[in-house]
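Removed from the display is one protein chain of the complex; every other protein chain stays in position.
Per-chain residue numbering starts at 1, and chain names A, B and C are given in the order in which the chains are listed.
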Amino acid sequence: MDIRIQSAPFEPGEVLSAFTSRQQRAGAVVSFTGLVRDLDGSLETMEIEHYPAMTERALAKIAKEATERWPLLDVLILHRHGALTPSEPIMMVATASAHRKAAFEAADFLMDYLKSRAPFWKKETT
Amino acid sequence: MDIRIQSAPFEPGEVLSAFTSRQQRAGAVVSFTGLVRDLDGSLETMEIEHYPAMTERALAKIAKEATERWPLLDVLILHRHGALTPSEPIMMVATASAHRKAAFEAADFLMDYLKSRAPFWKKETT
Amino acid sequence: MKIDVLYFAWVRERIGIGREAVETEATTPSELIAELRGRGGHYEAAFADVTALRVAIDQELTEFDATLSDAREVAFFPPMTGG
Partner (left out) sequence: MKIDVLYFAWVRERIGIGREAVETEATTPSELIAELRGRGGHYEAAFADVTALRVAIDQELTEFDATLSDAREVAFFPPMTGG
């Protein structure tokens, strides 16, 4: 299980490659990457606030919940905070399982849960 | 739309990074990577046969079907053929959309469709 | 008892600070909110609509009628928008 909360930008491909190459028995790896959208070209920056003392605990709980519901071999959650600009990756989840279905369902579940239970707040500045 | 059929190995992270960085308006990128599994440690190689004249056409049709069903901004399908060893990536799909749900559902659909409609045959040698 | 009270996002912006120590006899977050609203001004504005808020006690999401006994830290914030 790999939980990262960081203000630094990240490269989704580097994260996926490291995650995939450490799998020994997985047959399926699913990743989700969330990007900053600029709907009408007016967004200058997005600021993501979080609750540091709670964030890591909440993400670990979300990851644990997923591993209890699906036969996962590995889970990664990465979420940025601070200032972001359009098209930058905001966050990423990755799941590894023997089978496709578990990897897909768990990644979708992590995203649902993370949106409603992890203490992050986006604020857009135009 | 990006369809690749190749015998050469690929690095899932490099593919995802190139795919993600060419998105201008996407809010969500989902990737699926299939890896060669070695269930009991006895698999030496997997050989993937395909029907060259049909493969590219079938994959393009699958990708087109997905873009008609979901509001996708981009689709990638990459599938290897030839000899593969355990833990190597076999194939990958990636989807980009404004919203998470479309990206997830389309990636899952691509995998279902690809397994039943794309002319690839795996043969394991132990 | 003394509790650290934290505010995030627009709750923090309306109240004007992110954290304060509060001396209180409240036994639930709801009672604590009633006390804070009693201060008027920014607090009344921030807590005008509790249905738009979420609460965590000691870094765990909880309900507004949960018990505050032994709580060291209570946080109020709008619905989360991560992911």
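Assume a residue touches a chain if its C-beta (ideal position, glycine included) is under 8 Å from a C-beta of that chain, and two chains touch if they have at least 3 such contacts.
Since we're looking at a predicted model, the values are computed, not measured.
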Contacts of the hidden chain among displayed chains: B
Touching the absent chain when the full complex is considered, from B:Met1, B:Met54 or B:Ala83: B:Met54
Those residues of chain B which, in the complete complex, touch the missing chain: 34, 48-51, 53-54, 57-58, 79, 90-91, 111, 114-123
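The working rule: only the chains that are shown with their structure count from here on.
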Centre distance in Å when chain B and chain C are each reduced to the mean of their C-alpha atoms: 48
Averaged-CA centre spacing for the pair chain C and chain A, given as whole angstrom: 27
Chain centre separation (chain A, chain B; CA means) in Å: 21
Multi-partner residues of chain C (at least 2 other chains): 83
Multi-partner residues of chain A (at least 2 other chains): 34, 111
